[in-house]
Each structure stands twice: as C-alpha cells, then as structure tokens.
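Worksheet for the structure shown next.
Yeah, one chain of the complex is gone here, protein chain that is, but the others are all in their spots.
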Amino acid sequence: MTVSRTVELDGHIIDSGMMGQCFGIVMDMNGSFEVEEFEVGRHKDATSYCRMRVSADTEGDLQSIIHELHQNGANPADPRPASAEPAPGDRVVPAGFYSTTNHPTEVFYDGQWIPVDNIEMDCAVVLEEEDGEYTARTKVLNAIREDDLVVVGEAGIRVNPPERPRDGSGPFGFMQGGVSSERPSESLIREVAEALVETKREGGNVLVVAGPALIHSGAGDALADLVREGFVDALSAGNGFATHDIERGLYGTSLGMDMETMEHPRKGHKHHIYTISEVIRAGGIQEAVDAGLIEEGVMYECIENDVNYVLAGSIRDDGPLPDTITDAVEAQNAIREQAHEADLVLMLSTLLHSVAVGNCLPSTTKTVCVDINPATVTQLLDRGSSQAIGMVTDIGTFVPTLAEKVFEVE
Amino acid sequence: MTVSRTVELDGHIIDSGMMGQCFGIVMDMNGSFEVEEFEVGRHKDATSYCRMRVSADTEGDLQSIIHELHQNGANPADPRPASAEPAPGDRVVPAGFYSTTNHPTEVFYDGQWIPVDNIEMDCAVVLEEEDGEYTARTKVLNAIREDDLVVVGEAGIRVNPPERPRDGSGPFGFMQGGVSSERPSESLIREVAEALVETKREGGNVLVVAGPALIHSGAGDALADLVREGFVDALSAGNGFATHDIERGLYGTSLGMDMETMEHPRKGHKHHIYTISEVIRAGGIQEAVDAGLIEEGVMYECIENDVNYVLAGSIRDDGPLPDTITDAVEAQNAIREQAHEADLVLMLSTLLHSVAVGNCLPSTTKTVCVDINPATVTQLLDRGSSQAIGMVTDIGTFVPTLAEKVFEVE
Amino acid sequence: MTVSRTVELDGHIIDSGMMGQCFGIVMDMNGSFEVEEFEVGRHKDATSYCRMRVSADTEGDLQSIIHELHQNGANPADPRPASAEPAPGDRVVPAGFYSTTNHPTEVFYDGQWIPVDNIEMDCAVVLEEEDGEYTARTKVLNAIREDDLVVVGEAGIRVNPPERPRDGSGPFGFMQGGVSSERPSESLIREVAEALVETKREGGNVLVVAGPALIHSGAGDALADLVREGFVDALSAGNGFATHDIERGLYGTSLGMDMETMEHPRKGHKHHIYTISEVIRAGGIQEAVDAGLIEEGVMYECIENDVNYVLAGSIRDDGPLPDTITDAVEAQNAIREQAHEADLVLMLSTLLHSVAVGNCLPSTTKTVCVDINPATVTQLLDRGSSQAIGMVTDIGTFVPTLAEKVFEVE
Partner (left out) sequence: MTVSRTVELDGHIIDSGMMGQCFGIVMDMNGSFEVEEFEVGRHKDATSYCRMRVSADTEGDLQSIIHELHQNGANPADPRPASAEPAPGDRVVPAGFYSTTNHPTEVFYDGQWIPVDNIEMDCAVVLEEEDGEYTARTKVLNAIREDDLVVVGEAGIRVNPPERPRDGSGPFGFMQGGVSSERPSESLIREVAEALVETKREGGNVLVVAGPALIHSGAGDALADLVREGFVDALSAGNGFATHDIERGLYGTSLGMDMETMEHPRKGHKHHIYTISEVIRAGGIQEAVDAGLIEEGVMYECIENDVNYVLAGSIRDDGPLPDTITDAVEAQNAIREQAHEADLVLMLSTLLHSVAVGNCLPSTTKTVCVDINPATVTQLLDRGSSQAIGMVTDIGTFVPTLAEKVFEVE
C-alpha cells in the first residue's frame, strides 16, 4: 500500500534550488514522486510552476516527507485550513504545535491567507482576532500565554523560501555556506561598505553585533566613527564590550590622577572592575556621559547620537554595568526587537551575541559575519540567511578598513 | 634619583619558577635588583629564601614593579599593615581597591595575618569584624555593599602562588600552558580516571561542567553512569544541556504516542521546544521526574542521587526550562558556590560555562579541560590553575572511555 | 548587440542541482536565457532534458558564461568537433588548452565521442591515435611531451557531473560541504565500516591516506589489523608515518639492549633518527622485515600482505627512509596510480597527503575525511568528490572504532 499527496511549488524554483532540493528530499527519504504538471520559466524573470504527487509506503513516512518538503517551500496543492488549539498553560504549547522556519510564512485560516508577522525560527504561530479579523504572529515559548490560539499541524501553512535575486546577489552569496580566508579582502570589504551605504540611503536599519575583541584589537575608534556618522542604527553587545570601550576612554590614553593610584596598567583587569564601579556610582552610562566621565568611544557615540543599544548579560561578566540586562529572557526580548527591525546585520567577532541575534532573524535579512575563527563564521552562516557574507579576518583591521571605505563611498 | 624597596620570597621558589619570574619582571620593567640575602634549599624538601632590594627610577615605576612582583609571590620585607576604606556605595569600590589574584592570600590587619576566604580572581577583599576578631573574604563587585570595609593598596598583603608538588605532579602539569592533541589518549584518560577516583576516596568534591555537545555526541549515558555511581558531586551546565538530555530520554529511543504527532525526527528542533514545554507544564525537572515523564539521563540521575546542579541561562536559550536561572548575577552566585566547594573540576566541551566556573576557582583546584577545539582548551588552561590537564579530543569518546576506566580503577 | 548560443542538459539535472546552478550562473554573470525545450523527468528514475539559448552582451561575456555552464554539465547543443594542437615543447601546453574538471568527460573528435581516461582535475587532454582509432587521456603538465596532441578550446567536450544516487546516498552526502563535529559518531562510523566492507565485497579498491598523528594517537595497531585482514589495498603516507610506525615497534614496547644505550625515552626524537638509520643500514623496509628487525606495525603488515605503499617525501622529513620517494614529481606519479585505482579513500589526519591524493581523484570516488581540525576536513571536502563524508574527531579513537565495527559487520 502506498499513500500519496500532491504538493505545489512556484516562483523561481529552479535557480533557487527549491525544486532540486524537493526532488532530492523525496528520494533521500525513500519516497517517490510523479510530476503532474510542470511549467518552466523560460527566461530569468519568468517563474516556474510544478505540481507533483508524492508517495510513500506509510502515512508516517509520507508525513515526514511532506513536512520536509514544506520546510523547503513545497506547499500542499489542496490547502485545508490550518488548525489551532488554545495553549494549555503559560509557556506551554499544545501537542503538535507548528514550529516555524525563518522564511516568510502564511497561514490559511478563517477562509484567507494571513501573513505571519515577525517571522523567526523555532517559534509557535499565534492567531489573534480583533473585530472579526485574524492576524498571525510568532511567539517564542516563553511568550505563550494560556489560551493563546496556537497553530497545530502543518495543514494550511505556506512557507516561501527566498529566491535568488534576479540581478546577481552582489557580494551576498545566495544560500552559500562557503567561507574563505583567501578571498581578496580589500574589494570584498568595499562591497560590504557599498551595501551598508545603500542600506542607509534607502532608509534601512543597520544593526551591529559586536564582541569585546573589537575593542581589544583597536577597532573601537573606527566603530565609534561609524556610529557618529549615522551608519549604525542599533548596537547589540554585552557587558564586556561596553566596559572595555569605556575603560579605554578612561584609562587608555589619558594619564589622569586615577592612573596613579591604579598604578600598573600591565594587567589591566583592575581597571576593568574600577570602570564598572565608577559607572555604577554615576548611575549608568547615560549618567556617566552627562557627568563628563565618559567622553569618547562607541558607547559615548551611542548615547550622543541616540543609537539604541542592548547590553545582554552573561555568566562570564564582571560587574555588571547598570545598563546590562542580566535576565536572559528580558535580554532576548530586547535583542528580538533589534533583530526584527534590522535590514543589514554586521556580526563582528562575537559568537554568543551573533547567535542570539541570528536566532531572531528572518531569512531575508542580509548578514555579514566577520571573525578570525573560521568555525565561528561557518556556524553563523549555517543558521540561515539567504544573503550572507562570511569573512575570516582580523577584526582590528576589518572595521577601520570598512569605515574608511564607507566614508569614501558615501 | 632611584627609589627602592625590599621584597622577600620564600618556599620552593626556584623550581616553582617564582624567583626566575621575579628576576625577569624587574629586568623587563627596567628596574634593577640587589640580592641581599639568599639561602638555597639544598634538597627537594628544603625551602629557599631570597631577600632582594628592588630599585627603579621613579616611585611610579617602582610601584608598578612591586605590584607585579607581588602578584607573583614576592612580598614586601617590612609588611606595613593593610589599609581599608569603606565602600562608597552598593556595588562601588573605593579608589585603589586591592584586586585579588587566584592564589591563596593573607592580609596583615589589626596586628595579624588574616587568611582571605573564598579566594578568587579579580575580587575585592572585605574585612569583617565580629567580637573584635577580623576575618577577610573576597567579594565580587556586585556583592559589595555600602560601607563594606574594602582593602586598598598593596601594603600588608601576602600572595602565595602554588608550589610545584614535591613528588611529581602526575598527569596535572605544573603551570603548563601546553596542550597537545597528539598525546596518547588512552593512558592519559586513565590517569584522569585515577585522579577522579582518588579525589572521591579522599572525600573530595567533583564538579562537572558540561556543554550540549556532550549529549549530541552520545556521551550522555556515560556521564549518567558516573553520576549514578557517585563520582559527580555537582553539575554546572546550561539550559541547552539539560533540554537535550531530557529530550533524548523522551524522544530519542522510545516510540511513544507523542512521536506520531511530532512526526519527523529529522530536524529535531521541534522536539527541543516541546520538551521544554512539557517540563514547564510539569512544573520543573524534579516534578517531571516524580511524574514519570523523565526516566533516564543525566538530569534524571542528578535528581535521583541528590546531585546539586546549576543550569545557567544564556541569551541563546530556547524556553527556558523552569530550573534555568535566567538572571546572570544569580547564576554566577550559584556557580561560585559550586566552584568554591570543588576539588576537581572536569570542563567538558563548553567554553561559556567553563570560563564562568574558572573565574571563581582558586589556583589550587585541579582542572581537566576537554574540547575538540584547541583554542578553547588553550583559553581555559591560560586562566590559571596550577594543576591542569588539557585534552583536545572528541567528547563523545572521552566520556565513555573515562567512565570505563573509572569503573576499572575503582 | 547580443550574442547567443544554445546548450543542452540532460539526466537527473533537477535533483542533482545542475539545472538550478546553470540558471544561477547565467544570472550571476549578467546573461539571459530562453528555455527552448524542457521535458521534466516525471518520476525519480526518469531523466529530464533542457535546451536553452543563452545570451550575453559580448562574445567575451558569452564565452565566460558558456565556459562556466560547461564545467557544470551544460553542453553545446550543436557539438562542433574538438580542436587539438601539438604541444610546443616538453611540459608546455598550447595556448588555450582545455583544462579538465574532475568529472567524467568525453571529447568529440574524428567523428565520435571518445571518453577521457584517468580523469582528474586541472589536466590537459591528450589524443592518441593507434591503427586509426583515437583514445583520449589526461596528462598533467609535467607529463606533456613535445608534439603531444592536446585538446584546445571548449568545443566538442562533454562534461558529466555526477548525479544524485537514486536510492539515497547513504552516509555519503551528495555534494554537501557540511561537516559536523556534533553528529553521533558511533552510528556514522558504523556506516563507514559498512561501506568499507561492501567495497571489498564487490572487489573494490580501498586506499588509506594516513598521517603521523595516527601513530602518535595510538591507532597504529587498529590500522595494522585492517591491513592484515585485507581491508586495505594501498597506503599513501609519508616518511614520518612510516618512521613513527617502525619506531614504535622497535622501541615502544620492547626493552631490548638498544633501549639502554638510547637511554631516555622522554624526548623520543633520537629514537626517530636511530630508527631511520637502522632501516638505512638494513637497506629498506622490506629488508628490515626480512632481517627480523621490524616485527609488527602498519608497515610490517603492508610488507607481509603485499599491500602497495607510497611514502612521499617532504621538506619536513628526517632521514629519510630508503623507501621514501624524495622527488615530488615521482611521488606524485606514484600517488596518481594509487588514486586512479581507488574506489574508496580514507583520508586520516593528514592534510598534505590527502590533498595530493585528492588532486588525482575523479569526482566519482567515495571519500571519507577524518581529522580533529575542522578546517582540514572542510578543505578536503571542498575539493570535490560528490560522495564524501567528513568527520571532525580524534583519529586515536576513530580508527580503533572503525576496525572494531568492520570486524563486526564483516
């Protein structure tokens, strides 16, 4: 006995690899398929359409195949309405809840296709009704409240993976995992600079995710310049980043009175603690800027230029600074807002914060990942933007070169 | 004009490298020294003694040199009493506060040498008086309360770096940063097993710090065995570790009813979320064990055998589980307690949690760091236990081999 | 003005990704295409066919696009005969020589399609005539002789990239670059063992490429077992591998007279030199085995079981052993022969030798790459077998586990 179901794909399904992947999935999972209708896009602006009947030996196998096809953009030909059940409790999902991909998604409910807002991976989809109109949005597990109407099963859901840009993808490789440390850096950095300038020109939002190595390696001034000149809309970092940045302003260049009692700059960790202590005494970074304690650096420029920043706490932190959000769930929520607004994300030498941001990004956001460790870059690219650049290089030279090129291009 | 001060070293200062380091520090920092008295330990159980006059061009330079010597165990010959000042506010240290090393430390105050309790790096030392008796202990910045009596300056403080063990250091290299992936693993793992068994035989405390890769790589059963058999006193991990462990028990091997609705195990992330959801519904891990939901695995054994565990939250977490401590400061405090009680720490394939634990360890605690990434092992060993083993190997084979050898040796 | 040309694709061009790639290439290179005919394979055993007209602004652009399409299996619809020119000198190719891919290739010459023998990347194709019949084979640059008939241009050449296996690719991912250190090792190693046993059962040839870390990490005995039991047809290694293996037999376990004069096994490098010296004195490895000097180990088993071995020299070598081929070109030729005969290649903890072997492999040979360094595994997988497994793990546990499973499965 075999069971079967019909699915459809449409759009630029050939060059985006969707159709090939779908054929491959069926075969890898020991199913079979029969193409019932196929219309090829005859030129690059024409879309293709494929309707195929997928068969498997058991209903379970078929469901597995359909699930996988679905994640890759093949949707059932006969959309039954989506099902939804109330959440059994706060932070509890009903059995069989639909878990999102990071691709644009729609739900067929109450007789129409409803787009899912704030798409992000591994979330539940919650339906909300107001004045007889339904809207849909993602919710992470801890945001679920008892009786939220949660979509279950896979019927009535349409996933739209990104398509290959028609006019070349520019520096952003389409769906490419490859990372090379041997690519000629200068020209690639220029292309990133151009993408950044163009994003801003179009009114887009640039989010910088940065780790403390950025400051250690001397790239703080260049990032501060980018913030001052308006090329950064939001900063996502941690307590260490902010402390190093402020400490560098306080102790790195001037030789004030405090330097004398602090004595020995060789093993600067004491400065680190003292910096935090002084900011705590002031009441926070804004207050420390207002009081004239902080006069330069990335955080200073964020304050002066009203750039939104999130400092997420970690169990490695000293202090922390009063601005640091120590609760992981609260911090995630703040990061989530930044991620949802971003059009271009620069992930600069931090795995932890980049993963946290990346978890909240839809597959349509452009990302640039830079780290000296190839494993970090690979891991970040694997998470799934369809338009991503990975560079294995020294952050201490990348950021100044980027800033230089941004100001040239501008 | 030159200024000078006299410092002393005693103990096994030659083979522990202290004396060589102190000579080197003076020269590297452009000072000079004059050995006023030197008594060499003529055999391996005899200690040596060195008193030397250190000179520099300026008081500032001299202070820098003395600070550095001090960190390495050279103490002023004429101990003046330590100074202390009240903290100007909650989480604020007085200017010039003394910032600790991770070596055993004493403070000369109120006419006597007081040992500093709970020694750990980058803390302040707080003096407390009760019935006219002073005690001293470390406090991290966020534990400081207004008017705490905080030691300032470096006078009256004695640091005692660990000495090379007289009878060979066994597998734990003394003060060695070197990490090799080429060492014959079998025999080294046996030595770690022997150290673990011996620690337990002597009533010591074994802390395991573990990352989710341990579960992914199939080493969960072996760790669960070690917990069940009493070789683990505490577990320090994260939300991901616990969720993967529980999920594996729930979905990995059995084929319960839920499996059917959950459909496709290929991209298990949905299981991950559902596992957390079900534990939340139960009320927590203990409750889920009591209810029979969790019947095996590392967390199960921790519950059944009353093994203390800390699950520290992170901004990468899904969920999280109710047991996860989401506040970074609370989580650090819980980790700190684990670290202070440990005699032997196994750091298994997690950089984040290992650094958090390592930050709280005195230099005298034995540590074993295992990771497939040499950079992780190097970073952990650099943090400063004097008795550490680093192994670059696959955690999925290390833990089962370790468990096997522990049960053989036992 | 636009210029255009018609190309064809046929076979399993959808699921193998060829058609998607070809569409993508045209767009990325700013060309356009018009699909003139398209027949989809309606089920998994049916092939597809696509004929499309590709256009570009200039003849140069078009050539570039056609070249790239060609490398990916799109062949001109109207095959003109291939051109060929005599090589102008020894080790000199004519301008515009055709440089091979590692995919099966045919040349249209003298009125028929001639398969190219010994396909391997970055070679010239040389046509040879005997009794009026032409044959074609690859030649590396240094094998070219004056007046060799070398194919030039891209006309009349058909490249056939491998297609996705119809019945799932087993453990060998089809065209996947991804490497994971988190995959459950045990089951994957079992699948490799099964592939190895199956290869031998079908009369195939297994080539092991091994680095010295294999011996250091204690996996020598397990590899020797595999050789003894007939699971290895050829060994490709270096002077270091063989020396470590022999040295281990000579000094590692026994305590002969030489041990006493050699004194201190702690820094064994002297053993290393002395081992080579003694094998030189004997006249070579075969002679040293005959004389009873070498009584165990991988090299011993290779001699005893007539397993072909190539020891390629390197500028890092000590000695070297008389068996080591010190000339790089000669060594490459020997490696080339091994590679051409292999059906399954295990690349074990050596980048240098694995790259050398990989350079000579057609894309149809199955490869397994194992190294503790993820960058090494990634680099090897990138070179292009269509059926490859990469594992980031400790070679010291991989080989013994593999051997165990091979003997179980057998």
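Each chain gets a letter, A, B and C, in the order it is written, and its residues are counted from 1.
The rule is short, and it goes like this: a contact is a pair of C-beta atoms (placed from the backbone, for glycine too) under 8 Å apart; a residue touches a chain by one contact, two chains touch by 3 or more.
Computed from a predicted structure; not experimentally measured.
Within the set C:287, C:317 or C:341, the residue that contacts the chain not displayed is C:317. Mapped onto chain C, the interface with the missing chain covers residues 60, 63-64, 67-68, 71, 88-89, 91-93, 95-97, 99, 121-122, 124, 140-142, 258, 260-264, 266-267, 269-270, 272-274, 276-278, 280-281, 312-320, 324, 326-329, 331-332, 335, 352-353, 355-356, 359, 373, 375. With the whole complex as reference, residues 14-17, 19-21, 23-24, 26-30, 32-35, 38, 40-44, 50, 164, 166-169, 174, 177-178, 374-375, 378, 382 of chain B touch the missing chain. Within chain A, the residues in touch with the undisplayed chain are 181-186, 213, 216-218, 372, 392-394, 396-397, 401.
The working rule: only the chains that are shown with their structure count from here on.
For this pair, chain A with chain B, the centres built from the Cα atoms lie 33 Å apart.
Within chain B, not a single residue touches two or more of the remaining chains.
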